[in-house]
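With one protein chain withheld, the remaining protein chains of the complex are depicted in position.
We call the chains A, B and C, going by the order they appear; numbering starts again at 1 in every chain.
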Amino acid sequence: MDASFSNKKKILNDPVYGFISFPSEIFFDLVEHRYFQRLRRIKQLGLTHLVYPGALHTRFHHALGCLHLMQLAMSVLRSKGHDITAEEEEGVCLAILLHDIGHGPFSHALESSIVSGTSHEALSDLFIDRLNGYCGGRLELAREIFRDRYPKRFLHKMVAGQLDMDRLDYLKRDSFYTGVSEGVISADRIIQMLNIAEDELVVDAKGIYSIEKFIVARRLMYWQVYLHKTVLGAEQLLIRILLRARELTSGGAELFSTPALAFFLRHRAQKVDFHEQAGWLDTFAALDDFDVLTSIKVWEDHKDPILSGLSQRLIGRRLLRTLILDEAPAAEQIERLRQHWARRTGTALAEAHWFVFGGKISNKAYDDSLEPILILYRDGRLIPLTEASEHINLGQISKPLTKYYLCYPKELD
Amino acid sequence: MDASFSNKKKILNDPVYGFISFPSEIFFDLVEHRYFQRLRRIKQLGLTHLVYPGALHTRFHHALGCLHLMQLAMSVLRSKGHDITAEEEEGVCLAILLHDIGHGPFSHALESSIVSGTSHEALSDLFIDRLNGYCGGRLELAREIFRDRYPKRFLHKMVAGQLDMDRLDYLKRDSFYTGVSEGVISADRIIQMLNIAEDELVVDAKGIYSIEKFIVARRLMYWQVYLHKTVLGAEQLLIRILLRARELTSGGAELFSTPALAFFLRHRAQKVDFHEQAGWLDTFAALDDFDVLTSIKVWEDHKDPILSGLSQRLIGRRLLRTLILDEAPAAEQIERLRQHWARRTGTALAEAHWFVFGGKISNKAYDDSLEPILILYRDGRLIPLTEASEHINLGQISKPLTKYYLCYPKELD
Amino acid sequence: MDASFSNKKKILNDPVYGFISFPSEIFFDLVEHRYFQRLRRIKQLGLTHLVYPGALHTRFHHALGCLHLMQLAMSVLRSKGHDITAEEEEGVCLAILLHDIGHGPFSHALESSIVSGTSHEALSDLFIDRLNGYCGGRLELAREIFRDRYPKRFLHKMVAGQLDMDRLDYLKRDSFYTGVSEGVISADRIIQMLNIAEDELVVDAKGIYSIEKFIVARRLMYWQVYLHKTVLGAEQLLIRILLRARELTSGGAELFSTPALAFFLRHRAQKVDFHEQAGWLDTFAALDDFDVLTSIKVWEDHKDPILSGLSQRLIGRRLLRTLILDEAPAAEQIERLRQHWARRTGTALAEAHWFVFGGKISNKAYDDSLEPILILYRDGRLIPLTEASEHINLGQISKPLTKYYLCYPKELD
Partner (left out) sequence: MDASFSNKKKILNDPVYGFISFPSEIFFDLVEHRYFQRLRRIKQLGLTHLVYPGALHTRFHHALGCLHLMQLAMSVLRSKGHDITAEEEEGVCLAILLHDIGHGPFSHALESSIVSGTSHEALSDLFIDRLNGYCGGRLELAREIFRDRYPKRFLHKMVAGQLDMDRLDYLKRDSFYTGVSEGVISADRIIQMLNIAEDELVVDAKGIYSIEKFIVARRLMYWQVYLHKTVLGAEQLLIRILLRARELTSGGAELFSTPALAFFLRHRAQKVDFHEQAGWLDTFAALDDFDVLTSIKVWEDHKDPILSGLSQRLIGRRLLRTLILDEAPAAEQIERLRQHWARRTGTALAEAHWFVFGGKISNKAYDDSLEPILILYRDGRLIPLTEASEHINLGQISKPLTKYYLCYPKELD
């Protein structure tokens, strides 16, 4: 081990796991790359901190947490006698480290507004390609695993499946930082129970309780955190701010903006653009939470009353009233609220939709229709989770739960 | 505040909550009483530590934990504007402190063997009476609440209900000490959500997630800890050891034993005895884990091969193989194992039932047929939990789950 | 309690303490004010997250944590029989809530560069005045306590003293989020030991261990976190970036910048300005981490090689090599490194000081010369901490420890 390598073999502090260490030099080099460093400036949970003030953790820390869990999982699978080569271990660890590298700031909001032509998965793929070039092709195997083209498919499942290291880390990390202890899962314990049978990632039968708890925790985290009505309202506000900013930009208005944000306000990016235009991916890589929030802060004083009105609400945390409903709000109810708002503020009814609107959300904690989680019994049988579970009705829990929302200014109450 | 009072107003360290404090002098006096101090020598989870070595916590610590939670609950309910008098607060705190004082060592095993004529609830009642005398009648109100004779029935519900401080503390404490993090609940958060409506203890609607998690955790703890097959097998062993010891005693055999244990081996205690015979309760109060385990340790060398054989298995942790089955084991299967055992050990077939036997267990995490947990909505509606819950099928979870077991020496495998 | 009040009586999740609740409506109103909301966008530990990636917590969360501890402390002092009026409790809670409201982004760096004419303490005072107006004078008592003009001086000590709620929260919170468990203190336990004697805030003798641990933890946190060499190097980089930006601005260069940051780059703010010019405080209130970081991100591409060079280093985390030394680095050593740098990069030697420089740091964990922490013995004696402590040499620990640093680009190694 030469000095520079030893120097790079860093250990990082993590409030969640204590320590995270890099398996080898290439991990350190990738983490130092500016494509990865940018994740330091992208919060994992977007605007959730407006409700849970501790939720400021970043995609950077989450990616490292996934790497930590993957190392643990590899060591568990090996101790159970499974043959995993050093190359495969490096590959799957690199794949999980980079699996979310394509995320931009406030992913959902941006994909619903100014970067709607592509997806973070497609961008992760592109970033991995670029980094593979940077690493002299050392990411080949990681890329195969990421794309599910590697024969040992259980490796891909650990990166992207219903029981992957991504979910294990984010549930644990998100519940830790929000302080919502309902979501706490035993990632360690679940990983201790992982196994491989018939080339599938499976769970030893005695781990079934932990898996059930994991599914329940995931569902509850959806409703208590990920789809929290106030967070949802804030995110909808953000989408509308960006859409309005783009509309104004198209109309030729002057708008304070960072260069990277300005670019995406002006261009309607399509997936193909990122592939064909050399600079697009780098411009995307320059975009983070800071560009978006800083611009909105300045827009609080913009002369367009819609842009400034929406921006003031977000920055000053005077969020919209958000109702979660079992059925879609009636068109007349929305119309009535819009009229009310137009009258009250003296604006055109045609613009009221910026402040009064509805929509639909839906969630599945566990998707029966996807490749199921398999439980391995002592006698070698493999049983899908929903059949194996006696304690909670997972058939029930795996049905999607759909809800509707209605947002409007609290002044209309 | 006089000096002696201030002296008694102790704070105790608790690994679970940090600190537990006594609200006033009478609590300190009761805790110092030998009826309460004996709980220091009675483990909350009996033989569970044979599987989860950390599970050594006592009924003493649990009772104090309940007291801590009750104080917190009282402060939450008051902060929501409910009128609770100082006397009522003292009463309900005393009631929860003493609610389990009637437990003997290895309660379930003793109630299934040598102290089968009464129940720990009846004995708690008797102890509370005695202590009431000792306190000059200051426990009157606590007794009314304990017996559910006090008009404000929500106070009783906090002592003994489907969401009482007893359950909140034991789930949290048991999962803490066993290290089974699946059972961890947010007692704090649940208590923050408690409320009173129509004189009932209810849960604010936004606490429904925590309640669901609580029910799921309770069910999982049952199967992973309370009814763990190895623990169950050990407990059955203990029952048989005590039954055999009584049989030998009745037959006139010499048996090492502590005075208190000797008494209960000789007498078949009925409920009425504890009421009518002055000394019985005190003899019971002298009995704890130490009497039972110490005697069994000595019985390892007793000349009766059944008593010594069973005792050696328990002390040396050479426990019986315990199978958990969906259906009752067939009589022929049991018979076959007994014959096998008799042949192998050269003992009479008629005695094989001491080592080979079966039975039934069953559990409900939440009992729909009892007074339900009520959810309070913002508009004032009260909805029973099973109707209110959307995320997990509580109708399903509240059905009892019945299983069967079969125990036999591992040598027969 | 009217409906709107009950509505405002929110509970917030906190990963550190579980829950934080507002004592009354006025707290909620102040927290909602944009002067307070801005603290959501100011990290407590500035650039520390570059070393400890979890350290993203904000001054907003810290202020709420202090409020939580103050409520606990009030309840402990009252339980010990001390008379504290409801007004005093509200006052001291408001004072601690607002004690740090004058902090800008990256306080130390800004006070060492573009906002050097005033201090965050002076600005806190101004903000409290403004908010007092906004609250119709309800902050009078809080202001008296904050300024140490209230007769019961122990109240001020709890806001700003050697054992105040500020220190208790920040040590606990910073160690929690950095993951540096050496700094973990038992804030709960320390608060349980607080008392009042001779109108002084004192510590019960049996709490002396906790206090010693607190002092040791504080000192270690200084060297392991607050003055970590890499953090220190990053902060020095930030100072130089801002100084260079101001220099360029003064010279008439075009510089991307948010309006608030532009203002402070153009004006050399003096304390008096904030008092006399109505808009200055509001402009300061508009400045947060986002203005600073976003501008530096854009400056990565500025044509001035010094500004862009320094900015690229900070954003890309290619930080300076920082050595911590027992003695000041020799002038010749610095000169040599500067020549080396000038030669290597082909820039003027006169500009090398932007990249190669030294300085001094120093720290005291406990300051003997200030009003000491007093220990209260059972017999009523009050002994200063340094005399009372037997276990660690606090005389030693309270001596300031001075160190020097030297920063230069790693390429020069």
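Rule of thumb we're sticking to: a contact is a pair of C-beta atoms (placed from the backbone, for glycine too) under 8 Å apart; a residue touches a chain by one contact, two chains touch by 3 or more.
Computed from a prediction, not measured in an experiment: that's the story for all the values here.
Here the missing chain is touched by one residue of B:F106, B:F154, B:Y177 or B:F284, and it is B:Y177. Among C:S79, C:S116 or C:S181, the one in contact with the hidden chain is C:S181. Within the full complex, the residue among C:R34, C:K80, C:K213 or C:H275 touching the omitted chain is C:K213. What chain B contributes to its contact with the hidden chain is residues 12-16, 18, 32, 34, 37, 40-41, 49-50, 52-54, 56-58, 60-61, 64, 176-180, 256, 258-259, 286, 288, 290-291, 293-294, 297-298, 301, 315-317. Taking the whole complex into account, chain C touches the unshown chain at residues 181-182, 184, 186, 189, 209-210, 212-213, 216-217, 219-220, 223-224, 390-393, 396-397, 401. Annotation for chain A: contacts to the undisplayed chain at residues 1, 11, 18-19, 81, 186, 188-189, 192.
By our rule, only the chains that are shown with their structure count from here on.
The distance from the centre of chain A to the centre of chain C, each centre being the mean of the chain's C-alpha atoms, comes to 32 Å. Rounded to whole angstrom, the centroid-to-centroid distance between chain B and chain C, based on C-alpha atoms, equals 49 Å. Contacts with at least two other chains are made by residues 189 of chain B.
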